[in-house]
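The structure appears right after this line, and notes come after that.
Missing here: one protein chain of the complex. Every other protein chain is in place.
Order of writing sets the chain letters: A and B. Residues in each chain are counted from 1.
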Amino acid sequence: MKKIISLLTVLALLFSLTACGSKEAAPAESSTPAETQTASETATSEEAANILKVQIEVEVASMDPQIATDGTSFEVMGAVTEGLYSVDAAGSPILAMAESVDKSEDGMSYTFHLRDANWSNGTPVTANDFVYAWKRLVDPATASEYSFIAEIAGIKNAAAIISGDVPVDELGAVAEDDKTLVVTLDFPVSYFESLMSFNSFFPVNEAFFTEKGDLFGTSPDTILANGPFKISAYEPAATTIELVKNEDYWDADAVKLDGIEYQVIKEAQQTMLAYQNGDIDVATLAGEQVEQFKADPEFHNIMAGYLWYISPNQTVAGLENVNLRKAIALSYDKAAIANNILKDGSIVADFAVPTLLAAGPDGKDYRETADTYLATDKAKALEYFNTAKAELGVDEFSYTLIVEDTESAQNVAQFIQSEIQTTLPGMTITIETMPKKNRVERMQEGDFELGLTRWGPDYADPMTYLDMWITDSPNNYGFWSNAEYDSIIQSAKNGELALDLIARWEGLKKAEKIVMDEAVILPVYQKGNAVMIKGNVTGIEFHSVGINRIYKNAVKN
Amino acid sequence: MKKYLLKRVLISIATLLVILVILFLMLEFMPGSPFNDEKLTTAQVELLNAKYGLDKPVFIRFFNYVKNMLSGDFGVSYTISKNTPISTLLLSRLPISVTIGGQAVLLGTVVGLILGIIAALKHNTIWDTLTTIISVIGVSLPSYVFALALSYSLGYKLEWFPLLYSNKAPFDSSILPTISLSMFTIASIARFTRTEMIEVMGSDYIQLAESKGISGIHLIVRHQLRNALIPIITVLAPLIVGLMTGSLVIEKIFSIPGIGSLLVTAIQSNDYNVIIAIAFIYSAMYIGIMLVVDILYGIIDPRIRLAKEESHE
Partner (left out) sequence: MNNTAAEEPMIFLENDFEFVSQENRSHIDETYTSQSYWKDVSKRFFRNKGAVVGLICIILIVFMAIVGLDLNDYAFDEQTITHQNLPPRIPGIENLGIFDGSETMNTSTGVVNRNKYIAEDGSVTGLEDVYYWFGTDVLGRDIFTRTWMGTRISLYISLVAVLVDMVFGLSYGLISGYFGGKVDNAMQRFAEVLNGIPNLVVVTLLIIVLKPGLMTITFSLMITGWIGMSRIARAQMLKLKQQEFVLASRTLGARDFFIIFKEILPNIFGQIITNTMFSIPTAIFTEAFLAFIGLGVPVPMASLGLLISDAFKSFTTHPYMIIPPVVVLAILMLSFNMLADGIRDAFDPKMKEM
């Protein structure tokens, strides 16, 4: 019985603690040792001045340039590291770590002269840092998910090294001396310079990497910076990441911010409450919130690169019929999806290659000179449907649409379901939702009928999309095959067309026409982002390819 | 008693091992490999599988896993934080979840007890009705609704507490999550205490104590609450476990870097090792709490200990 009494005493004691706790905790905390106090004071005064606070929706997956694969990681890494090139506000490549470049006439070799720049630990950035990083990228032992990008860039022997046929040392990137990097290509690549601004080609200091070993990229001590900012607080899968201005950066005078604070917030409501409270400066809106904020001068629509489309599996009975595919493609109101459901600045997609992705040899955006296809037309959809019914000899169709479990994807899917069923009587659509990973696997294994999927561009060329639909591509979910299409793509990659930029551009347009005429994919929309940026913040550069947000020139007054 | 204790501990350890097997087998049937990113080629997936030993037969992987786990190595995360040892990932997160959970249990129990006692003492008055309403709301609304209502009112409108968790002010910023999390506990404990107290208050020995002239706080604490408390300890264990699951939602809403939010992310990205590690930690905590409650209960009430020993014999 004594024990019960002692238990009760403990309970009572704890209660008195909690009761007082809420009142006393605040002063108790500020009266902790003097260092913390001054630290937090300087922090608050800085916050008021020049720390940009940015909301991100997911955690950073990796700070290792050759391992990272997601947009958030790219963004944070892009703020602390610079490659040979960076991109300007318009998305054109500008020199960064490279001070000058000599291109060979045939576009098969580049000689980069590096500028005098240092890593944040004082060691200079050398040509060897690039060679080392790139060899890591293509080395099969690294198992980098983005190793294919070296192949896309055409770096000599990259493809053979990735498949394990040639030793890593044969890579066409050589450090002639500390400041001279010579890159040889297998075939000319028109967008090579813009590719060089991509994270996978960021340099890694070999000595530092070897010293840190497995811990590389897991804490401020194990991450080197050569970019506008350096990391001051980070841990794996952190919900807050702090960056401070890198005073040793070669262009430090141009950097106006004193630092950036990233805050992971997954719940959209909480994001906006925090934004309105002034806890964050840059936030992404979701769903219906757009309606609440769209009149605000701080509201911005930013075009993103993602193309959302339905992939029909052509090995499924009925879907091999082009008229049935076209009937589905034309049956849903894309404008309503973009304007009434998403409302975030997304646009109708009547194409397979998104807008603002790449500029052609004429300097114009690809979409400006290319045609559009498969625009919504419910009457025509019904015609196609009737033709398909006659051809297939079937009156009733029933398909399952697999969708990932995000709010917007589910809403769009439900709308499409209802539209198809209304426009095409006799067609039944069932929706199955699952995490994205599962959807991707189901589609790769061909275990699906219709799949609502998306693709984000890896580099600024239509090829980043068109390459998906060649025969046997792992992303050719529909198992479509067309010899003419394959030959155009092959030639545009490293054959005849690769040598003539104008002919190549026309070839790509022709390839897109084939894909669309055959309704290999049923495009839905190109994603836009609704972003809130505080009025005193300017100069954040948004991009739909590569690093999505660049803060080097951002200013917060 | 010693024999009983030893037996309970052994059973707990055995349970934990069986759980490990079940978890491992369950993950075998999970669709999707951790590496099925769209950009990977088949050859690369095979390479990655080989790199992480996923190409080995199931039982070898299992024994490797158990072996590593006994030396404190939970493997590496595949997707959430690439190539990071899970122990590193959990080390900073576990204390945060445990702290917030602990605060919620404490707040929930204390407030719940007080509400329950008031309701029982002022039985059939407006106070009783009021506490009943509070406890009914507490068990009837999902915790995320509370979380949102609290952040909107106390966090955003009144600006009393921070909206988001911050490791610079861990206590201040954990107030809202703690309250949202403890609502269910408060409600359950209050209901339970009320019923138990009323039952105890009607019992013969309390009437005897009253007739002997014992009254006031002394009567409530020494005679009524003490006897009402015994059954309450049993409901506390499942409630604590309920808090763990509740924390998944709360941690997501308040951006708390705890293990609950990590588990949701891990499940959605098929991060096998992280799922096993966290599910295992949850199970271990659960079994630990059950064990402690069982032992506590035995100490408080010898009848139960004896009964349990008999039933196990």
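Keep in mind that, in the parts below, contacts are C-beta pairs under 8 Å (C-beta built on N, C-alpha and C of every residue); 3 or more make two chains touch, one makes a residue touch a chain.
Because the structure is a prediction, the values reported are computed rather than measured.
Engineer: Sort by label and list the shown chains the missing chain touches.
Structural biologist: The chain that is not shown is in contact with A, B.
Engineer: Of B:54, B:148 or B:206, which residue touches the hidden chain?
Structural biologist: Checking each option in B:54, B:148 or B:206, the one touching the absent chain turns out to be B:148.
Engineer: Just name the one of A:57, A:206 or A:298 that touches the chain not displayed here.
Structural biologist: A:298
Engineer: Which residue, A:405, A:500 or A:517, contacts the hidden chain when the whole complex is considered?
Structural biologist: Within the whole complex, the residue contacting the unshown chain is A:405.
Engineer: Using the touch definition up top, pick the residue from B:54, B:69, B:267 or B:296 that touches the left-out chain.
Structural biologist: B:267
Engineer: In terms of residues, what is the contact footprint of the unshown chain on chain A?
Structural biologist: Against the left-out chain, chain A lists 268-269, 272-273, 276, 286-289, 291-293, 295-296, 298, 333, 336, 340-341, 405, 407, 410-411, 413-415, 417-418, 430-435, 438.
Engineer: Considering the whole complex, not just the chains shown, which residues of chain B touch the missing one?
Structural biologist: 11, 14-16, 18-19, 22-23, 26-27, 29-31, 136-137, 139-142, 144-145, 148, 152, 198-199, 202, 241, 244-245, 248-249, 252, 264, 267-268, 275, 279, 282-283, 286-287, 290, 311-312
Criterion: only the chains that are shown with their structure count from here on.
Engineer: Help me check something: in the complex, which residues belonging to chain B touch chain A?
Structural biologist: 31-44, 47-48, 51, 77, 79-85, 88-89, 92, 103, 106-107, 109-110, 113-114, 148, 151-152, 155-156, 159, 162-169, 171-172, 175, 221, 225-226, 229, 252-257, 261-262, 265, 267-270, 299-300
Engineer: Chain B touches which residues of chain A in the complex?
Structural biologist: Residues 1, 3-5, 7-8, 11, 14-15, 18, 21-22, 25-26, 29, 40, 43, 58-62, 64, 67-69, 140, 143, 145-148, 163, 214, 218, 235-240, 263-267, 269-270, 273-274, 276-277, 279, 405, 435-438, 440-442, 444, 455, 458, 474-475 of chain A touch chain B in their complex.
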